[in-house]
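A single protein chain has been omitted from the complex, and every remaining protein chain is retained in its original position.
Right after this comes chain A.
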C-alpha cells in the first residue's frame, strides 16, 4: 500500500493544506478553538477537526492499519477519507448497503448489501474485486477476524506448507478482454487486473475469516472473504441448556442477527440476535416474554484447531475458483467473437442462393463454386454475386473479420484457456495430495474420492481444449484458403492482376465447400447441448487406454468443450461443498443468554439498537499453549421500557467462559444509568476494556443540541456476578448493580460536543481515534488517547 503511508494525527500543528481557502480558514479556526479549549479546561479528547459533510452518514468504519475512514451514506454511496479529511474515492455500488467492515490487513473493504451480496472493494481505488452472493436477505453485520499470530513464532510449525504453483508456473492468466478494439484504455484495465492478482496472492498471507450475519438468522463464514467454508442457520441450531442437572433443548425462531464477533483466536463467536425462544421439549412454555434479544455463544474451534489445513485448502480452492471463472469467460468470449464473424460471413454469402433463384437456377451455391473451381463455367448469378453484391471490398472485409476473430480465438486459447486449465489441473493435483492425508484433512471434509473425480474431469477438459484448438486451427486455415481463392476469382473476373493474392490450394477449397460453407464446427464445440458422434476406431483407442490408466469415463469424446467444462464445474462444486458442510456441522451453540425482551413492534427496530462486542486478550493468560484465552465484553443499550428500565446501558463480560465451564460461573456485568436528560445514541467498546458512549441531549430538555462523548474504564466500575437462573426466569439483567453515570465523575473521560449527535460512532482501537457525526451533517474527529501516540508511532514505524 505504497499509496498511503500511515498518516499520523499531527499534534499541535496545522492540518495539511485543505482544498479550499474557506475550508482552510474554518479548519484552522476550529483547530485553534479545539486546542485552546483543550488547553484551558483540560478536556480529554483533542478535536482534530470538525467538517461539514454534504451527506447523511449511515455507517462508518476506520481502517485497522491506516488512517482511513470508510463511510456509507444514506443513499449507499461509499466514501473513503484520509485522516486529514481528504477524500480518496467515492463509489456508488448501486445497491443498498447495510453493513461494512475492513479486512484485517486494511486492504479490502467489505460491504454487505440488502440483497445478500458481499462486495469486496480495493482500498487503493475503490474498484470492486469480488461480488459474492452468500445470503438471500440483507446482511446486517460483518466481522472479519484474523488469526492473531502467537508471540512465539511457529518456526517449527509442523505444517510448513508451500504453495508450489508460483514456483512452477508463470503468473496465472486473467480474464480475457476484447483486444484490439479498445486497446486505448488498456492501462486502466491492466491496473485492475493487477489489483485482482495482488488480491488473490496477498490476501492469502495470514489466515482470516469473514463472518456475515443476515436478517433471517444465517451466518456465513468465508476464508479470505472469498472461499465459503461454512453456513449456519440460527433458526435451526439446537440450544441445550444445562440447569440444575436437567438438560433442556431450546430453539430460536424468527431470528434476525444484529451483531457477530469472532474472537481473534477464531475459537469462539458471540452474536446478538433478536428472536423468539421456544422450548423444543415443551412448546407450551413459550410466552410473549420469550421474544427478545439474545446473546449466543458459538463454538468455532474447528477454525482454530484446523486453521493450517483450512488455510491450505482454501488457498488452493479459491485460486481454482478464480481460474474456473477465467475459463468460463474465455469460452463465452470465444463463442461471441466467432459467432460475430460467422454472422457477417453468412450474411454476405446468403445473397448467393437468392441470386441463384432470381436467375431461375436450381443449383446450390456449393455447385456453383465447384464449377467455378473446375473451370467449367461461371454462371451469371455467381458472377453478379462475386463482382457486385460481394465485391472485392466486401470480401476483404470478411477476410479481415474472420482473421481477427481467428487471432482472438488463438490468443484466448493459448494465453487464457490453456494456461488456466493447466494451472487448475496442477492445483487440483495438489489438493488431491492433501486429501490423501486422511488423518488431517478428512475432518475438514476434503474427500479423496471427490477430488479424484475432479482430477479426472480436468484431464478430460485438457483433451477437449486440445481438440478445440486443433479444430479451430484447421477451420481457420480453410477459411483463409477459401477466401483468398474467392478473392483471386474476383480479380480474374475483373481482369485485375492476381499476383498479390497468396497462392491457394484447390483441394482445400473443395473441402471447404463441402464441409464448411454451411456448417460451423467451432460453434458446435462451444455449445453445451451437442453430442458428437465418434467412430469405432476412436472408441477402441480410448478403451484401450483405460488399461494403461486412461480416463475410465470413455464417453467423454461425445461432449463438447463447453459441456465438459460445465461437468468440471459441477464436480468442483460437489467437492468443495464437502468441506463446507463438514465445517458447518462442527459449529455448535455453546450457550445462550437472553438479554432483554422486546415487544413485537420493537422487534423491527431492535437491530438498530446500539451494541458492541469485543474480545480482549487476558492479561494473565500464559503463552504456553497453542492458543491464548480471551474475555468477551458485550455492551448494549437496553431499549426504553424493556425490563422496566429506562435509559440504561448494560455491560457484560465473560459470557463465553461461563458457557464452557459451567462449574465456575464467572458471568458478570453492570448496568449504567444515563442521566435522564440525555439519551445514548451509540456506543462502542474500545481498547483496554473501555467503553465509549455518545450521549445526546433529548430534544425536550434544555440540553437539546448539547452532547457528550464519554469514555469509561470498565475496570474502574464494579462488575457484579450474576447467575443464569434461566430457564426459571428468562431475563435477569435487573439483578445487576445499576450505576448512575455522572458526567463529572472519575469513571473516565468526558467531553462535551456542541452538536446534537447521531449514529454512527466510529472508533479505531488501533489508531486511537474516533469519528462522530452530528445530525446537522458535521463530522468530528477526535483523538482518543494522545499519550499512546508515541508508542504507536514506533510501532507503526516498525511495521
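What we mean here is this: contacts are C-beta pairs under 8 Å (C-beta built on N, C-alpha and C of every residue); 3 or more make two chains touch, one makes a residue touch a chain; residues count from 1.
Heads up, the rule we're going with is that contacts and distances are computed from a predicted model.
Hidden from the displayed complex is a chain whose UniProt protein name, among "Sodium/hydrogen exchanger", "TMM27 protein", "pyridoxal kinase" or "Anaphase-promoting complex subunit 5", is "Anaphase-promoting complex subunit 5".
Per the touch definition above, the residue from A:51, A:410, A:646 or A:698 contacting the chain not shown is A:410.
Across A:274, A:379 or A:418, the residue that sits in touch with the chain not pictured is A:418. Among A:139, A:478 or A:650, only A:478 touches the chain that is left out of the view. In the complete complex, the hidden chain is touched by one of A:346, A:449 or A:470, namely A:470. Within the entire complex, the positions of chain A that touch the omitted partner chain are 156, 158-161, 164, 167-170, 410, 413-414, 418-419, 422, 425-426, 428-430, 432-434, 436-439, 455, 458-459, 462-463, 466-467, 469-478, 480-481, 503, 505-508, 510-511, 514-516, 519, 521, 524-525, 530-535, 537-538, 541-542, 544-545, 547-551, 557.
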